[in-house]
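Apart from one protein chain that is not included, each protein chain of the complex appears where it belongs.
Moving on to subunit A:
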Amino acid sequence: MDQQQQEHQQRRDIAANVRQRFIFTGVFLLFYSTVVALYTDAGSWLSRPYFSDHISGALWLIAGLIVLFVAMEKLFLHLRK
């Protein structure tokens, strides 16, 4: 493979890497925006308790998002190993 081909291949790899990063970021922002939805009519169904007498859907969502964000980072690192 000559230098030009090698550079061309590197740029294709970089484009793929950047695409993957933006996909992860996009998915992340989608999940993140659900917090705003809690304050709209679309999120009102999370105002009642789930799986307990007092733990509301909104609280489950916040705790779940924290865990999900860490899991997404782990997956990202795994995919790019």
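Keep in mind that, in the parts below, a residue touches a chain if its C-beta (ideal position, glycine included) is under 8 Å from a C-beta of that chain, and two chains touch if they have at least 3 such contacts; residues count from 1.
Basically, contacts and distances are computed from a predicted model.
S.K.: Quick one: find the hidden chain's UniProt protein name among "FAD/NAD(P)-binding oxidoreductase", "ABC transporter permease", "Cation/acetate symporter ActP" or "AmiR/NasT family two-component response regulator".
M.R.: Result for the unshown chain: "Cation/acetate symporter ActP".
S.K.: Name, in rising order, the residues on subunit A that touch the hidden chain in the full complex.
M.R.: Residues of subunit A in contact with the hidden chain: 7, 10-11, 13-14, 17-18, 21, 24-25, 28, 32, 35-40, 43, 47, 49, 52-56, 58-59, 62-63, 65-67, 69-70, 72-74, 76-77.
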